[in-house]
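A single protein chain has been omitted from the complex, and every remaining protein chain is retained in its original position.
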Amino acid sequence: MEPENVPSSIVQFSQLDKLLSLGRANSLWPMTFGLACCAIEMMCTGGSRYDIARFGAEVFRPSPRQSDVMIVAGTINKKLEEAVKTLYDQMPEPKWVIAMGNCAISGGPFKVKENYNVVEGADQLFPVDVYIPGCPPRPEALLEGIMSLEEKITGKRRWPRV
Amino acid sequence: MTILEQTQAALAPLFPAQEEPPAAAEPEGEEPVEAATSPAERRPGVATTEYSRQGYHLEVLCEPGQLVAVAEILDRQRFFIESIAGVDWPKQEQLEVVYDFTTYEAEPCRVAVRTVVPRTAPLVPTISGVFSGADWHERETFDFYGIIFDGHPDLSRILLPEDADFHPLLKDYMP
Amino acid sequence: METSIWRPIIYLVGIMAFAGVNAAYLGWCERKGAGRIQRRPGPKEVGPAGLLQPLADGIKLMTKQLLVPQGVDGIIFRVAPVIAMIPAITSMVVIPFSGNIQARAMELSVLLLFALASLAMIAILLGGWASGNKYAIISSARAVSQNLAYEIPMLLTVIAIVMISGSMNLRDIAIDQQGGFWHWNIFRFENGHFLYMWVGFIIFFICSIAETNRAPFDMAEAESELVAGFMTEYSSMGFGLFMMGEYLNIVVGACLTATLFLGGWDCPFGQTPGVWWFLLKIYILIFTVIWVRWTFPRTQVYRLLNLSWKILIPFSLVNVLVTAAFIKVF
Partner (left out) sequence: MTLPVELRHDETFVLNLGPQHPATHGVLRVKLTMDGEYIVHAEPVLGYIHRMHEKIAEAGSFPQFMPNTARMDYLHALAFNHGYALVVEKAAGIEVPERAEYIRVITVELNRIASHLLWWAAFLLDLGGFTPLLYAFDDREKVLDLLERITGSRLTYCYMRFGGVYNDIDDEFIAGTRDFIRRLRSRMPRLYHDLVTHNIILIKRITDIGFISAEQCRRYGATGPVARGSGIDFDVRKNEPYSVYPEFDFDVPVYHECDSMARYMVRVDEMEQSMRIIEQALDKLPDGPVQAKVPKNLKPEAGYYYSAVETARGSLGHRLVCDGGKNPYKLKLRSPTFSNLSLFGEVAEGMLLADALAFMGSLDLVIPEIDR
């Protein structure tokens, strides 16, 4: 994947900016926000085997005010829509969103023609930074998603892609 | 006497039309199975069903007006409510409500109670006064089918948003 | 004194550095320690062994948007985290790190410490109240009742110590215990009688965990009940300051325990005393606090209060009486 072309800001502090983005990328605190099946895999990612703590991202904050990244782990439906939007708005900048699983990407298995209740993708509500496909994605996939987000923030990848 | 027979005996007085001996009632019990697609033709009554095939022992077809009485009898027999299911029969212009009851006793006994109401005026009395658990099940059935449970303490949307104006499980509903 | 201008500056810098490093790196210790207990590596990718993790967290927290939600009491909301932080740092002034490392040897330093400790509770109360969030308000009410309940047994045990040492000066109390672990207050003999001060030590340690709102007494920020408690509405460094204040309170609590009961900077075997012994003792105590947190489930509010009012306070009262009796009567 080519490095993304990030538009430069008006005022630049090149070295400082790099430091800031490094700091942010290495301290991504997700919100405790499980929706459905994917949330279980999200919990597994925090478990001893996968240990999301290695990247400093294990601090699951229950309050949106203190979290940096919202992992949308599951299906959003029409009743929940408003709540999820509110949670997103409550997060302070800079904030990122990871759409975990097919439901959060597009509605997944619920994107059918009888669909009367499921929002077809989190990106219909707010911008999404990283998409992790799978139903549900494996914990490794979530780690990869976290690393992709780091790459997006700093422009550098932690480890070479395998 | 097994629970099944007890229940059958307790329910029998509700359906005076079925005064024939039980032997005669047996074949009639099979009838609703074949006639599933046309609920309109069924007659009220109690009938045993083939457990190994259908998964329940007793089937009660009743008028909506008899529901509370049936529920009270089942309550006395220490049954509990498992679920309430709505079924939509648009061709017959009917809505059907299927109640499932079972018991904690060691001997299995499942009772299905079925009743039909016209699609245009779906009004069924509530049994939430008898079984508290029926409360949410009835709300759900109302949510999905628009069946009004008369006398329900709080018949509101349970699964769909409060402002939803449709009943999604009706066969003719398409978003 | 000729060095009068340099002395405060050196101590100011020293204390600030000590506080800052502790506040930042105790978080790392906690995460690593939790990892150890839970059979996983913990932070390890950010810098060697994850040592740069607190730096990254700090940078992130400092550069995050400082959100002041609508409907909060703006001034108090902004001031509360600072109030949480300041008393913890100020407390360090009177703590004797060793025989000759102490910023100020005040006569009533024990009293000053407890006065400052109460301020930390006020910070929680203000923060929770100003947020205007229902969870935060419940949390601050809990914090106040908890701190009130636990300050009493804590002070009562300290009274016993003060009676033994005959001083309210932390330095004097520590000097009084020099010369090996059998002189420490926890194993104190007086007139040939063993004083059972270990009871006081346990009460004091439990109280200091409760005072710092640590698990299993973390009622105020009980995550699964009150979301994030009084910090629910705080973002960025407001939250960061509360966190740092909490860690500093643990440090102060450990320092106090070490000075009052474990002989301060005294070497356990009667050898050369020094600041390293003091640091060793406080970090052992801090590790115990972390260990307790990751082992026990949280208790209940009323059980917590019952524990204090029905068990700890009577015991510490008896402790005071017995100690007085041993000193005066026998």
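In order of appearance the chains are A, B and C, and numbering begins at 1 in each one.
The rule is short, and it goes like this: contacts are C-beta pairs under 8 Å (C-beta built on N, C-alpha and C of every residue); 3 or more make two chains touch, one makes a residue touch a chain.
Keep in mind that this is a model prediction, so the values were computed, not measured.
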Chains in view that touch the one left out, judged over the entire complex: A, B, C
Residue among A:Gly56, A:Gly74 or A:Gly145 that touches the chain left out of view: A:Gly74
Hidden partner chain, touching residue among B:Leu11, B:Leu67 or B:Ile81: B:Ile81
Residues in chain C touching the chain absent from view: 34, 37-40, 134-135, 138, 141, 215-216, 218, 222-225, 227, 294-303
Hidden partner interface residues of chain A, rising order: 31-37, 39-41, 43-44, 47-49, 62, 64, 74-75, 77, 79-80, 83, 87, 109-110, 112-118, 135-136, 138
Chain B, residues in touch with the chain not shown (by the definition above): 32-34, 36-37, 52-56, 59, 78, 80-83, 85-88, 98, 100, 102, 104-106, 108, 110, 112, 114, 131-133, 135-137, 144, 157-161, 168-169, 171
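Heads up, the rule we're going with is that only the chains that are shown with their structure count from here on.
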Contact graph of the chains (line, ring, star, complete, other): line
Intercentroid distance (Cα basis), chain C paired with chain A, Å: 36
Approximate Å spacing (C-alpha centroids) for the pair chain B, chain C: 64
Centroid spacing, where centroids are CA-atom means, of chain A and chain B in whole angstrom: 46
Per-residue overlap in chain B, given as positions that touch at least 2 other chains: none
Per-residue overlap in chain A, given as positions that touch at least 2 other chains: none
Residues of chain A that touch chain C when the two form their complex: 19-20, 22-27, 47-48, 51, 53-56, 58, 61-63, 65-66, 68, 92-94, 158
Interfacial residue positions of chain A with respect to chain B in the complex: 78-79, 113-117
Interface residues, chain B side, partner chain A - complex: 160-161, 166, 168, 173-175
